[in-house]
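Note that one protein chain of the assembly has been removed; the remaining protein chains are unaltered in position.
For subunit A:
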């Protein structure tokens, strides 16, 4: 595996799942702005307009950009996970150092047929490296591949 390998993108549904999640997260703020608006403390639109603009930005644009920044490279003996918009991180976990593996699905992920793969290592830094937004079947297949590698190594 080289640094030059272009990372494999995540499943496109990951964008939709992130949008729904940020949409749900932004609801309390919109409600709060509406309440302030109704209270009429300041001229109309002072609260609701910026809040709605920010909400539109983080619901429409940010998930797309985050999706573009994320990716993984499944090597022969290691997994490389790339993520981060502002603070980029590029982590490589050799299969031989994986302690255990989790495949996790939240309700949203289940609705979109996605899963999160988490590799746990014994290191204090990067004790768990998670890769969200994989198709459920892919995540399970990757888990099996990595597990097979661990078993082969220890024998």
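In this text, contacts are C-beta pairs under 8 Å (C-beta built on N, C-alpha and C of every residue); 3 or more make two chains touch, one makes a residue touch a chain; residues count from 1.
Following the convention adopted for this analysis, contacts and distances are computed from a predicted model.
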* Name the chain not shown, per its UniProt record: "ABC transporter permease", "Iron(III) transport system substrate-binding protein", "Malonate decarboxylase alpha subunit" or "YdbS-like PH domain-containing protein"? -> "YdbS-like PH domain-containing protein"
* For the chain left off this view, which of A:17, A:51 or A:129 is in contact with it? -> A:129
* Structure fact -> Given A:92, A:108 or A:135, the correct residue touching the omitted chain is A:92
* To do: Just the residue numbers, please: which parts of subunit A touch the chain that's not shown?
  => 3, 77-78, 86-97, 121-127, 129, 153-154
